[in-house]
Structures are given as structure tokens and as C-alpha cells.
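With one protein chain withheld, the remaining protein chains of the complex are depicted in position.
Up next is subunit A:
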Amino acid sequence: MTLEIIKPGLATTIQDLGRPGYFHLGIPEGGAMDRLAFRAANMLVGNDEGAAGLEAVFMGPEIKFGTEMSVAVTGAEMPMMLDGEPRETWTSFTVKPGQVLSFGFLKTGARIYIAVSGGIDTPPALGSRSTYPIGALGGFEGRAIAAGDVIPVGNGSVMAEGRVVPDALRRRPGSPAELRVLTGLYWHRLTEKSQKAFFDDDWVVAPEADRMGYRFRGGQPMEFVDRPQPFGAGSDPSNIVDGCYSYGSIQVPGGLEPIVLHRDAVSGGGYFTLGAVISADMDLIGQLQPNTPVKFKRVEMDEALAARKQRKTMIEDIRQALA
């Protein structure tokens, strides 16, 4: 059972829910950036929620199916054709051997997730099939898929066609996208004026944003509280003595462009981090296109925990809707 890649798209990679447990060694968690959409795709085709699938960003791939299987595409809105016939996103459908799935121009969102019944069956690396291209780890030979690749698929049963995730359970960023932030250890490094400006300013997604980090521009340069730089920190006021970075943490090199670290981020370094985007909103970042307007909203821990619970409930509601 295979998928044959006719056109790879831009940076289409095999992903699952990631490889937690190695971040202290500098190996990122990896895995799908929009985890809710990723889980939903697997649920639609009857897989375990952590089965490996494809993550495609901005452009869809073109895929030829080797056998009959169930397929579902979730995440961004991108028109999709099976042998030229339209198919709906967030909905399961069955493909026959030799049929070809292709995509039109991206409409909203940024990343699609393609799940196939049985899941992608490449060899796991450190407990995960997620691709970490910089480390040549996991996925298909440790890299993004390329034209001509033949990707192995596991054994799965073909599900009913037309299983649908209800519209209310498809989570999408608003416009402007609102990202909720908990301030962090180094928040005190910013002047009061810059602390206020970070939340008041209008930001847009910079075109450099990728799986390692999402960069934003458009806000005012940040000012730092004067201090003698500690031994071991660089001379720039945005430098600290090296520290750990968390998933979601926000660094601002030179005080200019905030970068939210995402699934393939480095685990530590010498930039101050002003805080972190709450875990519940990390899925939304995975669906932001370049130049999308963004506002950062300050929240406290109780709201962050409530949002996490709400997101978990939404995933449970998808499970119930497809049970």
C-alpha cells in the first residue's frame, strides 16, 4: 500500500504528534503545527489520532494512490480534486487504486493535513515519524517529500464516505488573528512603554515564518530597561546569559521582530523571551499566512488553563461527532 508523489508541493512533510522527551538534547518535539486539525484528519479515516500523515504548507501536493483507502484533508481551505472531481475538506472519501488527488489555490489558512486509512508507515525515529529536515530525522529519508517518492502506508480499513467534522468544530484564526500570551521570566527587561506597545501594536506575519518559528513585524522597536549586561550575555540588550526556550516562547532579537517558537524550534539560546503564546493558541499559528494581521492579547494563568480545557473539549466533541 503506497502513495506515489507526483508533485510534492512546497515543503510537504510527514508528521505525527511529535517526539516529546528529547528537547533537553536539542531535538525539537516536531509534529503537526495545527494539532487539532491533524487529529481530526486521522479520526475521519478511522486511524489512531497519532498516526502519521502529510502536512503541506501553502500549496497542495499531487498524489497517486496505490490501493483503495479512505482519505481526509483538514486544516486550511484549499480546493481539492480527485481525478478532476471536486472533494470537500474535513470530510472522508474513498479513493481507488490509480486515482490522483490534486489541489487548487489556497483560500484561507496555511496548512493542510492529509490522512490516509492505515497511516503513513515510514520507519519511526526516536519514537516518531515526524520529519525534522534540519536534523535529517524521521519522515521519508529525513526530508520533505519529493516528486517520485513512493511512501508506504500501513494496513487500515476503508471507512464510510462522507464522515464530516461539523463546521463549529473547525477551529480557525480570526482577522486579525488573536494570540493570547502569558508574560514570562524576562518580561521585566522591557520598559513599561514597550510592554504596553507589544499588546497595543498591530503586527503582521513576516514571510520568513516557518515550522521553527513564526516571525511578526509591524510593531514598534522595543526599548529595554538599562542594566550592565551580565557576564556571558552578549552586548545587545535583547541578549541574556543562555537560557531554555519553551514551545510557544516569544523572543525578540534586537528588540525588533518577535518570533514565536513552534514545533521545530531550537531549545535554548541567548535571546530574552518576553513570554509565551498559550498552548491552546499554538494550533492557530500553524494556519497563519504571511502578511496576516495579528494582535497579541495578555492573559493570566487562569484564562490560559480555561482555554486549554476548552480546546480539549473541542477535540472530544470531534471524537463524539465521528464516533
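The rule we apply is simple: a residue touches a chain if its C-beta (ideal position, glycine included) is under 8 Å from a C-beta of that chain, and two chains touch if they have at least 3 such contacts; residues count from 1.
In the analysis below, contacts and distances are computed from a predicted model.
S.K.: Determine which name in "ABC transporter ATP-binding protein", "Multicomponent Na+:H+ antiporter subunit B", "RNA polymerase sigma-70 factor, ECF subfamily" or "Biotin carboxyl carrier protein of acetyl-CoA carboxylase" the UniProt entry assigns to the undisplayed chain of the complex.
M.R.: Cross-referencing UniProt, the chain left out corresponds to "Biotin carboxyl carrier protein of acetyl-CoA carboxylase".
S.K.: So which of A:15, A:42 or A:289 would be touching the chain we can't see?
M.R.: A:289
S.K.: Out of A:6, A:27 or A:59, which is the one that touches the chain we can't see?
M.R.: A:59
S.K.: Where the complex has a chain not shown, which of A:106, A:125, A:284 or A:304 is the residue touching it?
M.R.: Looking across A:106, A:125, A:284 or A:304, the contact with the absent chain belongs to A:106.
S.K.: Which listed residue, A:208, A:242 or A:316, touches the chain dropped from view?
M.R.: Within the whole complex, the residue contacting the unshown chain is A:208.
S.K.: What is the set of subunit A residues that contact the non-displayed chain in the whole complex?
M.R.: The missing chain touches subunit A at positions 10-11, 57-59, 104-107, 207-210, 289-291.
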